[in-house]
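Apart from one protein chain that is not included, each protein chain of the complex appears where it belongs.
By letter and in written order, the chains are A and B; residue numbering begins at 1 in each of them.
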């Protein structure tokens, strides 16, 4: 919207999107049904249970939708003249990626028995795209963004299958499968598109108080609903309760630590809005891999604080370094918000497994439900 | 707020509103009670069940409140200098119309046993007013808007009774009873107020990037919570699950189709924000009449796409035509967002009934719960 696309690209967007919608329609007509007893009377038990959980799952689903469509869109709108496009492109990518993930889910299983849990899984795939494009925001055409979506979703689904199903890693909040993956995919896209080109900062790329205000509202929306994002894939009951508490504590400690660290890092002791917008959320990224595990409340607080600190140090020192040395362009700082805290979360997860397995040997599996053993359940021995 | 009302009208607004509040208070004092077992021990079963469904219904109710007060208000705020008034008038009309609908519900039954489901039904009545005034936005005084509300709510309640109770039309999402009705009521109001007067576009009526950004946020809020709007009146269980899935798919397909169609319709291949703000929601309008019916997922996708297309074609060709020929003033384009997609949904509903009744004859009512027969259940013979 900001810059008119070249004449050749003018029809590329509607054509490719139109073809995609047609293909999706055809696939749904041939292979998709409702996931319910009346559609498959043989699997009544599963179907009934899914519907019984609907009143619990649907509010979480709506919270996540608000995060992705409104919260993330506003957070990306921090560039003053690019705000409208950021919001619109985010919305388009959310829809296309979700549909594309549903189609690929169906292709993999030969058919699609659609329930709210499928849609939720597809939205998680879409999140990776929305994170990745943060690296190239404001410099790419809608067609380029769509190309990213079409490539990233299948790679995500494959990597998620590998990490969760094959390796047995427990990652309810998507720390590794969503955040770390999306970060490095996005940086790869940035490198592929811009190579070693060093572009001076465009005047449009300097936030104004107004665009910063809306971006901060976006941050707050993400911050508020992050526990829903982590709790949605959890088992109802104690695990979900723990996920909510751990995530809340990590986010809250992260927000306070952000203010502390930003005041120390910035000259004049002023609080940087860019820091606040990103650092407040870093705790949520890191806690994902461990949220449903009883890692103790103090560990959640510590992990939240540490990840915000790492995020801000990344903004202060690593981003300028990478831009100087590798000419790596990362518009929204996704490496600081998703990459570094994600890696921290993964490391914490390994530590938790090691500690838990040690404890377990000592306690002779005192936790009857086995929930004491969690995190990155790699085959350790 | 934008223009000071004439001296004579200055006291008309507080007087009429004050009288209305007094009358409402009197009516509630005399005829209204809580809908609960302790208030009417004889109907314990109904009362108990209503309260048992509270945890499921209340989150949906809150979602709908966000849509009406925040989402719709921001969407109407696309006119730059009228934004504040649009938000404030929308809020006032929401309150007055809801209270008025509660009062009329009570008058009809001789008394009011108030529960959350009554409030929800009253809010649906208020929606019609909020849609209708979109046709005359920015040109009407608060008193005129209130007059519209006082006239429209009783007509809506009568028409809803006629269509749903008497004709037996199934319309969970209010496609016919809310959207089509409100659209033509609003156009009638516009015609009645402005006649054949042709006014040139006021400079205040050209959206700016800032007002467009807030209106887009309004659209996103409506888009996100639309499934709650459709699911709230549904039977819990499979029907509600279907309603959520069908509505989600229609909205998602509609959003993508909007981008496709807007790129093709606009010169230069640019995406029009007006199109995005309205077209993304057209799918939700059309699917309402069919949402809880198992019309197949592909049909939901197709209906969503088609209604966005119809909506955009309306903006591009029908609105200028109507303005030129009939001097019809439709500020927000409610005919394109609510009228055309609503009619499309009604037609789709008739088709679904015809197909279903044919299927039913063939299958000897294989669907035990009868949910296969739905849509516009006119007496077909």
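To be clear about the criterion, contacts are C-beta pairs under 8 Å (C-beta built on N, C-alpha and C of every residue); 3 or more make two chains touch, one makes a residue touch a chain.
Here the structure is a predicted model, which is why all the values come from computation and not from measurement.
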| item | value |
| --- | --- |
| Sole residue of A:107, A:143, A:163 or A:216 that reaches the chain not shown, by the stated touch rule | A:216 |
| Selected residue (touches chain absent from view) among A:124, A:225 or A:315 | A:225 |
| Residue of A:240, A:307, A:331 or A:349 in touch with the missing chain, whole complex considered | A:240 |
| Absent-chain interface as seen on chain B, which is shown | 1, 4-5, 9-11, 13-14, 17-18, 20-21, 24-25, 28-29, 32-34, 36-39, 50-51, 54-55, 58-59, 62, 65-66, 69-70, 73-74, 77, 81, 83-84, 87-88, 91-92, 95-96, 98-99, 114-116, 119, 142, 210, 214 |
| Where the missing chain touches chain A, by residue | 55-56, 59, 63, 209-210, 212-213, 216-217, 220-221, 223-225, 227-228, 231, 236-238, 240-242, 244-245, 248-249, 252-253, 255-257, 259-261, 263-264, 268-271, 273, 276, 280, 294, 296-298, 301-302, 305, 367, 369, 371 |
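The working rule: only the chains that are shown with their structure count from here on.
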| item | value |
| --- | --- |
| Degree value of the rotation bringing chain A onto chain B, based on Cα positions, nearest 5 | 120 |
| Chain centre separation in whole Å, for chain B relative to chain A (CA means) | 33 |
